[in-house]
Structures are given as structure tokens and as C-alpha cells.
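Yeah, one chain of the complex is gone here, protein chain that is, but the others are all in their spots.
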Amino acid sequence: MHMNRRHLLRQGGALALLVSCGVATLDEALAAEASGFDAKTLDDALASLGAKPADSKDITLTSPDIAENGAVVPLTISSAIPKTDTLYVLVEKNPFPLAASFSIPDGTEPFVAARVKMGESTRVYAVVKADGKLYSTFKETKVTLGGCGG
Amino acid sequence: MKRWILAAVAVMASHAALAESSSDAIAQYRAMLADGNPAELWEAKGQALWKEPRGPRHASLERCDLGQGPGVVKGAFVRLPRWFDDTRRVQDLESRLLTCMQDLQGFDAAAIAKTPFGKGEQSTIENLVAWVASESQGMAFDLPQSHAAEKKMYEVGRDAFFFRAGPYDFACASCHGQEGKRIRLQDLPDLTTRKGAGDAFGAWPAYRVSSGQLWSMQRRLNDCYRQQRFPYPGYVSDVTIALGVYLGVNARGVDSVAPGLKR
Amino acid sequence: MGDPMRIRAKSSDGTTDVRVLMAHPMETGFRKDSSGKTIPPHFIKDVKATANGKTVLTARWSQAISQNPYLQFKFKGAKPGDKVSITWVDNKGDTRTDEAAIA
Partner (left out) sequence: MSRTVDRTRTSLWLRSVAASAMTLAVALAGCESTPGAPGPGAATHAEATKIIDSSFSAHGQAGLDRLQQDALQKACSSPTPPSADTVKALEAAEAAKIVPPPDGRYLGDWRAGENLAQNGRGMTWSDKAEAPNGGNCYNCHQLSDKEISFGTLGPSLHHYGKGRGIEDPTSPQAMAIIRYTWGKLYDAKAGNACSIMPRFGAAHILTTKQMQDIMALLLDPNSPVNQ
């Protein structure tokens, strides 16, 4: 029963709406958030986060212009948006675009540095959740073929 | 005619600009990775393995003599390869670790030498070289050249460096004998110069982001020979040790940064 | 179980900067081995950091995080000598916890 409802939630993708209508509890919404990791397109992954994020200049995303190897692409994300509580990393052209989410409790800076894999040259999106709203910025990284190719 | 030349110069200039900006971007990429080299994970294991009683004799490596006296690890890396009286050979770090693993711990050195990289006791050696190298970080290379055998190995190493063979006619020097060149986007150090040899010899062992593995100098040389389309160089064979002497002596005075971080 | 993490935690002006290296293959499940068989996914899914009994960061990861993951974050409210503890759990249920004193 419970499983089925969770399954439904996964399929639905409109979590924010369900939560705000009282159909789903926040706990269930958070559990189902894992479904974002199953999304196969950027749009589906973004939808799983709840709403379409607004472009924001208050998010700083650093990543190299060119990555010598797609297996390791260093990123840093920081947010100047008040009440930032979650940072998401999405790699547009990966088979599963949602790469990571970081929950930032009070007292922790809205900043993380991590390293992600990229199958090909792609945009990386940094999405920030603050005060229940979503914001995003993106950056393009070119992945090159390194070495002798042999 | 003049216009044609001007056009050609313009084309060449734009190529140079593109090459430069790509190289800058790669430098930026490497700088972003400089902190948090996963080689540290190998160093930590290597340090523990050095002290751990292991092998048929259930002994640690704490009495292993890497050239600076039994148990002295600090500074050993920047003075290898060197001559050892007990084995009557010039040995590099990995060859010497094999000697210690055999003499102190009772392992079969020949069997380890035949083990593929990354497997079994070869992975032990990868951890050990990461740690031993890290203990000399920031120290200048200072390989001894006083023993006749050390001098000879330098000459042999130079000969091997320029030795062209195989279906592609490659020598080490084909790619590493000029300054400022690249394969794809990877800079090729000129290993005949102090700086080039220092940058290269002084960065291995290194964590390779492409494979997520730590590569020792032996593995680096092994893969160079693979790409040179040569047959398979034996692990710690004389040609690899001679090349180590040649590179290490060329790198004299350059500070070691190993373990490094590579593509 | 896995191999130990490397944790460096440094405090300055009331902010603790934490840098962690974890030993993990972070296998995607898309790669094939030399015999052509797909290598099953094996990756860290959850990470939790605590200091003085308080959670200072949680993370959920996919297989897109690089092999031998690196993580850096910063938090307030701890002082030198306090311990930072990091725990990861992977998709096979393996887990590892390490801690380090703040410098």
C-alpha cells in the first residue's frame, strides 16, 4: 500500500504540489526525492526537485572550461541566497543527470566542492533550494580525449 | 605572394593562440585538482603496510634499507636508483622494495615481479611507493653517481632513451626530446633537460584520474614502452632501472612533488 | 568496510574547513570488464558528517561522483581539538565511519 503510493509519487514528479496539498508528508517527499536520481533527462531530473528553478546570479559554480579527463571534473558550488538549505548538482548529458544533493543545516556554509564524471562535453547545473524555492545556474565544460588514445 | 604569406602567418598565429588557451584551460583544470590528491589514500595504506608484520616470515619492513640505512625512509626516494653493496646491483625504489620483501618478509620477489600491476603484492608495492615518495616531498633529487655502476647505468639509460625500434620507429626521445610539445593536450616534458626530467621523474608515482589507479614509476615506464610499440619490459629490468638513473640524474636539484596527480 | 578515509579539518576564525578523500570504486554500472560483462554498479549513496554530535552535512550521491571521492565543506561552531566524523553508506549496504580532530 505504502509502497504503491511512493511509486505513484515517483511517477508523478510534482512533489511540491503533493506536499502543499497535504497528500504527501514531507518525509515521503524526501524519500521519493531519490527518484530524481533515476531521472534520465535534465527536465525530468529538475521536475523531480519540485519546480522549475529560476536563473540566479547569486549562485557561484566553478568548473574547468576544459577537463583533461571526464572521469574527474572538479566543481565548487556556493550560494549567496539567504536560507539556502540544499545544493544539487546536475550533469545535463549524463545518463542520469542528477549527480548529487547536499543538505546544508544551519551553521554550515552553503558551499561544497566535489568531483563528478562526465561522459561528454556538457553543461553542469547547480540548483539551490532556499526558503522552499529553487534557483539555478549552469556552466559548460568541454571534455577532451587525452593521451595517446591507445 | 605577400598576402599569402601574411594569411599563412595569421593562420599559424591563431593556431598558437588556440593551443595556448587549451593549455591554460588544462592548467586551470589541474590547479582545481591539486588539493585532495587521492594518492593520499595510497600513502596512508603504504605507511601502515610498512609497519605491518607480513609474508611467510611475518615481519615488517621497518628494517628495510632503501639506501639511507635500515629503516630510514625520509630522503630515500630522491636518492634512488643507486648502487647497493648487498645485492651488487643498481636498484630503483621498486626493485629495492622487492629485495626487502624477499629478504625480510620471505616473499618470492620473482613471483611478485611477474604479478600484473595492481594485483596481489604489486598493489602492496603501489601503496609503499606512494608513502616512501611522500616522505621525500619537497626534497631535491640528488642521485649518487660516485659508483662506477651508477655511472654506467646513466650511460646505458641515455642509450636506451634514444634507442629507436619497433614498427613505429619510436624512442623515448621521439616524444620527450623537445621542449614545448604535446600529445593531444598533454604536455610532453623534455626529459633531456633538468626541468623536464624534474617535472616528469619528480611526479611519479602518481594518481591517474583516467583510471583511478596509482601508478608507480615502473608502471609509467611500462606503459611508455607499450605506446612505443615495443615488447614488454620486465618489471625492474635493467633497462627500466637505467632509464630511472638517466631521468633521476637529469632531474638533480629539482624538488620532488611525488606522488603527483596525472591525467 | 572499505579503506580508511583521509579527513583534514582545519579551524580558522570560527569556521572549520573539512576536506575528505574516500576510497571507493564508484562503479557506474555502465562499464564492461575485459570479457564484455557489465560491471555492476557500486557507489556511495549517502554521506553524513557530524561534529560534536550535530549533523553538519548530509549528501546523497549517484554513480556520477568520481572514483575515490573528494568532498569539501565548511561549518561553524566547532573549535580545534573537536572531532569531525564522516560516515558513508554505499548501494551494497557497506558502510565506513572515520573521524579526525580539528586542527
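Descriptive notes on the structure:
Each chain gets a letter, A, B and C, in the order it is written, and its residues are counted from 1.
By our rule, contacts are C-beta pairs under 8 Å (C-beta built on N, C-alpha and C of every residue); 3 or more make two chains touch, one makes a residue touch a chain.
Small disclaimer: the values here were computed from a predicted structure and weren't measured.
Touched by the hidden chain within the whole complex are the displayed chains A, B. Touch with the chain that is not drawn comes from one residue among A:K93, A:R123 or A:K142, which is A:K142.
The hidden chain makes contact, of the residues B:Q28, B:Q102, B:T115 or B:S174, with B:S174. By the touch rule set out above, chain A reaches the unshown chain at residues 66, 142, 144-150. Contacts to the hidden chain, counted on chain B, fall at residues 8, 11-12, 15, 18-19, 22, 152, 155-156, 158-160, 162-171, 173-175, 177-178, 180-185, 188, 192, 225-227, 229-234, 237-240, 242.
Keep in mind that, in the parts below, only the chains that are shown with their structure count from here on.
Chain contacts here are complete: no pair of chains fails to touch. Taking each chain's centre as the mean of its C-alpha atoms, chain A lies 18 Å from chain C.
If you average the Cα atoms of chain B and of chain C, the two centres end up 30 Å apart. Counting partner chains per residue, chain A has residues 71-72, 74, 115 touching two or more of them. Contacts with at least two other chains are made by residues 209, 212 of chain B. Residues of chain A touching chain B in their complex: 62-69, 71-72, 74, 115, 142, 144-150.
Chain B makes touch with chain C in their complex at residues 35-36, 38, 40-41, 44-45, 207, 209, 212. Considering their complex, residues 3-4, 6, 19, 21, 23, 25, 66-68, 70, 72 of chain C touch chain B.
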